[in-house]
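My questions will all concern the structure given below.
The full complex has more chains than appear here; those shown keep their coordinates.
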Amino acid sequence: MIETTFPRGFALRIRPWLGIAAAASFAVASVMALAWAPTDAVQGDVYRIMYVHVPAAWLAYLAFVVVFLASVGWLWSKRPWFDAAAVASAEIGVLFTGLALVAGSIWAKPTWGVWWTWEPRLVTTAVMFVMYVGYLLLRSLSTDFDRRATRAAILGVILVLDVPIVHLSVLWANSLHQLPTVLRAGGSPALDSAMLLTLMVSVAAFTLVYLYFMSARVAIELSRRMTIWGAAGAQPPRLP
Amino acid sequence: MTGLARVGLVASRELSAERRQPDGAVAAVTFVAVLVLLESLVVGPSRARDATVAAALFWIALAFAAIVVAMRSFDRELDDDALDALVVLPGGRDALFGGKVLALAATLGLVALVGGVLSLVLLDLPLALPVHVVLVVVLGVVALAPVVVVDVVLALRLRARAALVPILALPVLVPQLVSATQGAAAALTGDATAALAWSGILLAFALVYGVVGLTIVPAAIE
Amino acid sequence: MRTVEACASLHDATVVIDDRVILRDVSLEIGPGLTVLRGPNGAGKTTLLRALAGLVPLARGRRQATGELLYIGHRPMLLHGLTARENLTFFARFRGTPADGVAGALAAWGLADRADRSVETLSAGERRRASLARLDAEATGLVLLDEPFADLDDAAVSRLGEAIARARGDGRAVIVATHARHELDQDGARRVGIAAGALTTP
């Protein structure tokens, strides 16, 4: 019983604080991104989309890596908590990928003159989006808890291979997209320091939002399981 | 009986059922052939003769053929619940996965042979480095097989599985398809270094998916 | 034919499919000899056998099994496109048993002249006979049969009765789920009842 209540109690206590921290850092990041950070010499103010686009893309990466870790955890231990974490993270990751895609498109129109173009980074990002939509589709089509969790976990392990591919895709020939500016192998970020600071604050804010969503979504998923089991008149399964 | 012998046994059962009712293989060969033919007919032979276009078409057709063959092979098992009989055998799940991958690779090899020769002859393609072409095709086939089998297993017995498998498999296959296309085009046009580099990437894909598949997938076969 | 001792058991097993509880806290131990599983349509007999065979995941509870098992469900479970002989040979060789028992087993079930036709061209009863011939060709310690009498004519029914009796004699554990043949319950067979997903005879 203690086993069951401890993490849930902990999660319940920490979630409001996570929410507050996320909201506060988001407010700070917004002010910095919209007012404090300097205007770009070449692009003007459009570049500020970066403060949404880049953190969204990076948090999508993080979310999908978490899906991978949670999937391994499920395959290893068969604890329902891991499956809940995997689905939560996958949904948020799809959301963030979508955000990065939309923000990227909006950014592309004024800078490149088109909404969309056939270019490695863009295409691989779209492919990543489709992959995890497929992941969610697989989950929605299988109804049986254990089987669904195992099938999804296998896919979660396989799909993560695409994250490095998206990241490295800019290095392929004829890339139009920005080359790595911040996360560069060897050498410091090639970015104005005020811009860099703003970007880092945005990334922190997005991370807190991610964590808040995660804690809420995992709780929903677990309580949904409990309700179904309760309605079926069976004893619920062991939670971590 | 060792694990490997069992894999061989499952693969040979698979292949003899396929030989008896060559649904998958013949469908795949037709598919590739017709795609090549129609393409050159409607698109015009000069465009289709371009090495990259031809290679891309070939690999897209092969990817679909792989999906068709693999789904058909599992459908055949589901016909009279034959799959269950296999799964309850000791070591059955692992042998099933390995055997299906092996049989799929063998069938695809045949399809690729026919489709490749057809493309070469009908589209009158250059063939600068024949050995490299064979290498790329073999490694491409080996890299396709495990991914497709994994995806078919994941969608097994689900409603709408015929829809799910392409949705799941094709995005995952994009990197392999691009590598295989580039590699084949390089080999056709005589760029040995590029052909070998792409072959290396294909080999890496084959190994990664093969190992991942063998370690975690059998548990999902039900 | 040498048979390995085998047994299987479920402890507090609960099976949930599509968010419906199909088996509820079932505990059952299968040992050597005949166990007859009885219960109305939809009671959960098939699901119980599949759980014992490890074919359905347990939402809760535990399954234990030692030794090899043979499971024949409502359907004959033979691969279409292959002949009866090829199917049986495959299974025997997979288990590492020599495959020379196959021809004899098929002959004993009256299929000598039909052994080399694709199984999907056999009549319903012939197909079931072919799948039941696996009982003779594979010496597993545990045998799970789901409604094995369906589609069989009188000769085949008594042939199956004998096969089950011989399997019992060899010390194999045989569990049969069936609506037919109430005389099976006699002769010291164990009788397990099931209704609405729960055992009625503990």
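In this document, chain identifiers A, B and C correspond to the written order of the chains, with residue numbering beginning at 1 in each.
To be clear about the criterion, a residue touches a chain if its C-beta (ideal position, glycine included) is under 8 Å from a C-beta of that chain, and two chains touch if they have at least 3 such contacts.
These figures come from a predicted structure and were not determined experimentally.
One representative per chain kind is placed here, while the whole complex contains A x1, B x2, C x2.
Definition applied: only the chains that are shown with their structure count from here on.
With A-B and A-C as the two chain pairs, more C-beta contacts join A-B. Of all chains, the one whose Cα centroid sits at the greatest distance from that of chain A is C.
Put simply, the chain closest to the centre of the protein, by Cα centroids, is B.
Rounded to whole angstrom units, the spacing between the C-alpha centres of chain B and chain C is 36. Rounded to whole angstrom units, the spacing between the C-alpha centres of chain A and chain B is 32. Averaged Cα coordinates give chain A a centre that lies 49 Å from the centre of chain C. Touching two or more other chains at once are residues 222 of chain B.
Under the contact definition stated at the top, the residues of chain A that touch 2 or more other chains are 147, 150.
Residues of chain B touching chain A in their complex: 147, 150, 154-155, 158-160, 164, 167-168, 171-172, 174-175, 208-209, 212, 216-217, 219-220, 222. Interface of chain A with chain C (complex): residues 143-147, 150, 228-229, 232-235, 237-238.
The touching residues of chain C, when paired with chain A in their complex, are 14, 16-21, 24-25, 57, 59-60.
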